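Every protein chain but one is kept in place in this view of the complex.
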Amino acid sequence: MESFIFALFNGVLYGMLLFMLASGLTLIFSMMGVLNFAHASFFMLGAYFAYSISTYVGFWPALIVAPLIVGVVGALVERYGLRPVHSYGHVAELLFTFGIAYVIEEIVKMIWGQVPVPYDIPESLNFTLFAWAGLDYSAYRVFMLLVSVGIFVALFALLTKTRIGLIIRAAVSDPTHVATLGHDVPTIFMWTFGFGCALAGVAGVLGGNVLGTEPAMALQLGPIVFVVIVVGGLGSLGGALIAALLIGIIQTMAIFYDFGINAALLAVGIEIDAAGMFRDFARITTAQASPVIPYLLLVLMLIFRPRGMFGTRDV
Amino acid sequence: MTAPGTFVARYGIWIFGAVLLLIMPHVFTSSFALNLMSQMGVLIIFSLAYNMLLGQGGMLSFGHAIYFGLAGYFTIHYLNFVYDDIAPYIPVSLFPLLGGCVGLFFGTLVGYVSTRRAGTTFAMISLGFGEMVTALTLILVAIFNGEDGIQTDRVVGPEPLGISYGPNIEVYYLIAVWVLVAAAAMYALTKTPFGRMSNAVRDNPERTEFIGYNSQRIRWLAFALSSFFAGLAGSLHAINFEHVGFEQVSALTSGLVLFMAYIGGVGHFAGPVIGAVLITFLNGTLTTYTEAWQLYLGVLFVAVIMFFPGGLAGLIIMHQPIWRIDTRLLAPLTVPYLLFIGALLVSLIGFIGLVELLIYKTSRLGAAHDLTIFGITMDPSGVVPWISFAIVMAVGVYAIRKAFPVAAGAWNTAIDQARARAAQ
Partner (left out) sequence: MNAALQLKDVHKSFGKTEIIRGVDLEIREGERHAVIGPNGAGKSTLYNLISGRFPVSSGAIRLRDQDITNRSAFEINRAGLCRSFQVTNLFHRMSVLDNVRCGALFSLGHKYAFWKFVSRQKDVAERADDILERIGLSGKRDWPAGMLSYADQRALELGVTIAGGGDVILLDEPTAGMSHSEIAQAVALIRRISTGKTLMIVEHDMGVVFDLADRISVLVYGEVIATGTPEEIRNSAQVKEAYLGTEAT
């Protein structure tokens, strides 16, 4: 039971990190119709900026400054890159962001090298907050959870309580509607894109030192975030939250409770003595399979419920 | 009966291609060139197959390497089985057909799920499948042997017609023959009811439903057939290298084929051929000169999307109405075009210089040595090279902004003249 709570804690943590990425992606997608392939690349930039900044002034300023820089970079990419491509349609926009993701990865390799950089947990939070049933709960992880929940609450308040939130929600339900109200849609788009990227940047600052800051991190996380927003239902923030938590918890549990198909079959009295080429199918354990789990979920969802869990429009 | 004129118009380009494939190894005789040309052939087939999806059917896939790679794995295993007398012998020349069937099998399976949707959702699903298969190749070690991949010896069994596939030149000609066969088959497909309807679904999926077609069915068929040719290419790739690894199914290969098709131009049948040849050539030659080749490739791709979405083939085709009427109308274009290309080159020199300086600065090799860029040796620790290249790039970009409207204006004038003549 204690270990289950520990696994659940880590799962929720990972899920909230996924949600921070997915929420920005969902905002951008719902308003602009753009599926930002480079979203996880902005997450990566957040981690690298935080690493570089924290070597000079420490973690805390980096936590604020790095996401801001990522947001500005995002806004610039939208203004000078994405906007001209807009007229070619959504597939061209997706292609463009794919190209940007590729270029960002190469630039990161160029500046920070191919190997992981030593972006570490800040000293001030690098201690065990409490231990329970022999399992240590690190202060930094608890801090991460608090910040991500705080961001979720703030985002929720922003969307439901403020004027700008009203405009955003109007734009989400009907993008043509906002222009008729006299708002400058291109500028709103630019800052939405920047804001979404900044959210990804925050996730990068918080997650980079736990997950590891390396050039491949964007490509590892990016596809999973796509799975999150499809499974949750395109355009649904609530769906994204549930899906992110679901995937986070399932993946963490799969690694934590590492059991194999063989063991499961043995438990019900079946023993397979698999040999030859396909022997590994019987030997797969949930920990090994954990990278595949999100995609299996995606495929199942598309077969049985193409709208996703909370989708209002067909995928 | 076809007149000789139409015969040349219809088959001339194919005969030219065949002759070119035949004589190339005698023009470029080094083993490096031969390997490069074999690789080009494989990737020509693969990117043409890819364009059956993207250009012909309007489906953007981020995971088409699955069919390429899985066919490769199958080919290597089968060769090893023949070696161990587990499987019956099949001439190596026919392996690509087998690989094609493997691609067709998996394409039919995956396509059933993924082609239910079009547009950006299709793209995401394709990415998901790509990631899933890549992860599986690393999990199922007995089949895929993890990061090392699997190898074989393609010289196996009797040698029909004295072809053993020992020497690389024999593999080159095997690939060359399959390039012609596959390209002709894919070209023919564009002329069939399926091919037309594939274009129709790309342009307007909704309307196809109201003329009796199930647009999902068309996408599925296009997906499966495209996977067949991707598998064919993957099989040739495996025979060529006698090795296949997880890179061949991964996002790396999926991205590469997308780059080749798109930079070459998805709007024209020959576009992916141009892209495959160009990118493979640059990939093979530039990697020895610069570490930043991947970055340059990415920047080129982004530039194509932003500034000429028709790709290189699109740039050529936009002049077709002009030369059809009168080739002399192209003459006034020469000077503006050369000016534009000159400006482009100047800005490129500046950009490349800056990138190379940056790489040198950040690489952990130590900055004690002098750096040579474009044959000029400089001390990268000083500010002079940085400022110089920055100025060169700024001048180049300024020149592009000046030269582009002139070049575009010249094209407009020429096309207007051509139209006016055509209307007469």
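Going by the order they are written in, the chains are A and B; count residues from 1 in each one.
Operating definition for what follows: contacts are C-beta pairs under 8 Å (C-beta built on N, C-alpha and C of every residue); 3 or more make two chains touch, one makes a residue touch a chain.
Quantities reported herein were computed from a predicted structural model and do not represent experimental measurements.
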Out of all the chains shown, which come into contact with the hidden one? B
Which residue from B:213, B:308, B:386 or B:404 sits in contact with the chain not drawn here? B:213
Candidates B:200, B:258, B:302 or B:359 - the one touching the absent chain: B:200
Among B:188, B:318 or B:376, residue touching the chain not depicted: B:188
Answer key for B:79, B:123 or B:225 versus the chain not shown reads B:225
Given the full complex, what residues of chain B touch the hidden partner chain? 188-189, 191-197, 199-200, 202-204, 206-214, 217-218, 221, 225
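We adopt the following convention: only the chains that are shown with their structure count from here on.
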Please work out the Cα centroid separation of chain A and chain B, and write it as a whole number of Å. 31
Per the touch rule above, chain B residues touching chain A in the complex are 58, 60, 62, 77, 113-114, 116-117, 119-121, 123-125, 127-129, 131-132, 135-136, 139-143, 251, 255, 258, 262, 291-292, 294-295, 297-299, 301-302, 305-306, 309, 355, 358-359, 362-364
Spell out the residues on chain A that touch chain B in their complex, using ranges where they run on. 35, 81, 84-85, 88, 90-92, 94-96, 98-100, 102-103, 106-107, 110-113, 219, 223, 226-227, 230, 234, 276-281, 284, 288-289, 291-292, 294-296, 298-299, 302-303, 306, 315
